[in-house]
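Every protein chain of the complex appears in place save one, which is left out.
Now for chain A:
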Amino acid sequence: MSLAADSPVHSSSSDDFAALLDAELDIISDASADIQEVAEEEENIDVEEGDYDLKFDRAKRRKVEPYENVADLPSSSSQGSSPNKDECQHPGVYAGMCMKCGIKMDDESGVAFGYIHKNLRLANDEISRLREKDLKKLLHHKKLYLVLDLDHTLLNSTRLVDLTVEEGHLIDQRGALPDTLKRDLFRLGSMQMMTKLRPFVHTFLKSASSMFEMYIYTMGERPYALEMAKLLDPGDVYFNSRIIAQGDCTQRHQKGLDIVLGQESAVLILDDTEAVWKKHKDNLILMERYHFFASSSKHFGFNCKSLSELRSDESESDGALATVLRVLLRIHSLFFDPGRDDNLLDRDVRQALRTVREEVLMGCKVVFSRVFPTNFQAEQHHLWKIAMQLGATCSMELDSSVTHVISLDAGTDKSRWAVQEKKFLVHPRWIEASNYLWKRQPEENFPVASTVALLDYSLK
């Protein structure tokens, strides 16, 4: 089927086609100007095909040599702009056409919104216009935006080949599994994968949907993201087309809010990976990773048994999603607090998030002992930063106002001082746990072992 053989055939038949059209259109062309336009369009078709290269060339040249026209630019622009004020601003491009005036445009400007339609691009002005308009409407409905990660946040997936022997019961004895597990465990034959939804996720999505407009934002591939969305949202009521996958990101290995049609000041993010949200750390609520399958926990370097092997799971009522839902509720009520007298549009959800976070360890004054390596800038350490974010005051010196000594070793001077002065002596995990659980944790659950004791233990 060579092209050469095809082409004469086409031209002859299209002549017929054109003749037929002409004949057809001549009769009615007087009646309507619109139809004449159609006829013109039809004549253009041949030109379009034949002279395509030439036209394309011309368009290209125009782009490459803008400076040559500089001399007559002022006159042309003054001519162009003054008479028709409503000249199209080309707010966006759909399949190479301006979405407002339908003119053909070949430039690749603006931001691609591939997750809405593979051929859609929007200009920056249009994006900010949409955001502004949308925010007003959303706030009117007392809603904010929520961006959700999939893996390790809402669910956990594994390839079937990576299932361990101990996890075999998930497949072999499916009938014998407890009902709650059966409900949330899916085997996706087409992708050779198995997915477990995080406990509480259904309740979480339902409650969150009343407070937020929700997006899915994953580093996974698009088909995977769509499949997961189907599991999470079988009725297609939560996400609609707001599912963003790897290919949609504008930067490699980074997630950005630039393709989320929501004002940054109203977006909250739930994710288990902080590094991908470099530009939007203030919007991020870090989630404790959900590892159900053995392959997943192994991937992150844990050597203990996975939940699936232990035949257990996160708590439904006290798990990470239940905790974070309470936090979201709190932030939401803080943001929409009727007692506040500032303009709703000027409020910032990041501020609300900060405030809620600072309530966690409010009033604590912590001193670290043997947590940071020597010669390490204490203020730069992540535990120091977390403690500050949680509203604690950090100090290098011991004094009577100190409430907690955080130590890895009960034998240090500071640790001994804490015991003497009846201050709390806690393991650094206390801070991490408080951070993930959004609540000051009972100190007695985080005791510090002395190295001596450890030695004793190992000798036994």
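Note that a residue touches a chain if its C-beta (ideal position, glycine included) is under 8 Å from a C-beta of that chain, and two chains touch if they have at least 3 such contacts; residues count from 1.
The rule we apply is simple: contacts and distances are computed from a predicted model.
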From the list "Putative exosome complex component RRP41", "NADH-ubiquinone oxidoreductase chain 6", "General transcription and DNA repair factor IIH subunit TFB4" or "DNA-directed RNA polymerase subunit", give the UniProt name belonging to the chain omitted from this structure.
-> "DNA-directed RNA polymerase subunit"
Residue in contact with the excluded chain [from A:Leu120, A:Leu177, A:Met191 or A:Leu344] | A:Leu120
Of A:Tyr94, A:Phe336, A:Phe372 or A:Phe424, which sits in contact with the chain we cannot see?
-> A:Tyr94
So which of A:Asp151, A:Glu213, A:Asp248 or A:Asp313 would be touching the chain we can't see?
-> A:Glu213
Over the whole complex, note the residues of chain A touching the chain we left out.
-> 1, 5-6, 9-10, 12-14, 16-17, 20-21, 34-35, 37-38, 41-42, 45-46, 48-49, 91-92, 94-104, 113, 116-117, 119-120, 122, 130, 133-134, 137-138, 141, 213, 235-238, 240-241, 261
